[in-house]
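One structure follows; several queries about it will come next.
Left out: one protein chain. Kept in place: all the others.
The block that comes next holds chain A.
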Amino acid sequence: MSEDIQAGLAEILEEVAGVAPADATPEKSFTEDLDVDSLSMVEIATAVEDKFGVAIPDDELANIKTVGDAISFIQKNQG
């Protein structure tokens, strides 16, 4: 389950920010390791909503620091 989410997230990261799918592993920080800036995080949140049906409110988005944080959030909130 979390592998599927990780793969889907990796696709989004490649499309939006050019991150190689192999680099999109749970421990990676979006800003520190993957060079994803704040505007791209907004795009990623929109793409996550489209792909997984999970909306990420702005205050939650600020707490999502790593790929693993995003996977957990999606898992927790998927219907």
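The rule is simple: contacts are C-beta pairs under 8 Å (C-beta built on N, C-alpha and C of every residue); 3 or more make two chains touch, one makes a residue touch a chain; residues count from 1.
To be clear about the criterion, contacts and distances are computed from a predicted model.
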Chain left out of the displayed complex - its UniProt protein name, from "Hydantoinase", "3-oxoacyl-[acyl-carrier-protein] synthase II", "Peptide/nickel transport system permease protein" or "Oxidoreductase": "3-oxoacyl-[acyl-carrier-protein] synthase II"
Which of A:25, A:46 or A:72 contacts the chain that the document leaves out: A:46
Chain A residues that touch the omitted chain in the full complex: 16-18, 39-40, 42-43, 46
